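This is the structure I want to talk about, given as structure tokens.
One protein chain omitted, others in place.
Then we have chain A:
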Amino acid sequence: MQLFTCPFCGPRGESEFHFGGDAGNIRPEGDVSAEVWTDYLYFKNNSRGAARQIWMHLACREVFLMERDTVTHEVISSEALVQEQQA
């Protein structure tokens, strides 16, 4: 069992979390080409080693940014996407 740290609830078992894709994959705005849409929708960084990813903690429904190593499974950091005072 891997332990991931939800910035709001603390360390929890991996089965409480849902993978949400690459961090920084921002939805394109306006009139964009099919290539840009395709890239946004389907193409992945799929990094080997250190990766910045979006995760949801299913228990509290919060979405956050986690940096983890996809080979060693080490969790490097996790942080809220929006700071609490701004939310």
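Heads up, the rule we're going with is that a contact is a pair of C-beta atoms (placed from the backbone, for glycine too) under 8 Å apart; a residue touches a chain by one contact, two chains touch by 3 or more; residues count from 1.
In the analysis below, contacts and distances are computed from a predicted model.
Unshown chain, UniProt name, "sn-glycerol-3-phosphate ABC transporter ATP-binding protein UgpC", "Acyl-CoA dehydrogenase", "Sarcosine oxidase subunit beta" or "Sigma-70 family RNA polymerase sigma factor"?
UniProt protein name of the non-displayed chain: "Sarcosine oxidase subunit beta".
For review purposes, identify every residue of chain A that touches the missing chain, sorted by number.
Against the missing chain, chain A presents residues 1-2, 13-15, 17-19, 34-35, 38-39, 41-49, 51, 53, 70-73.
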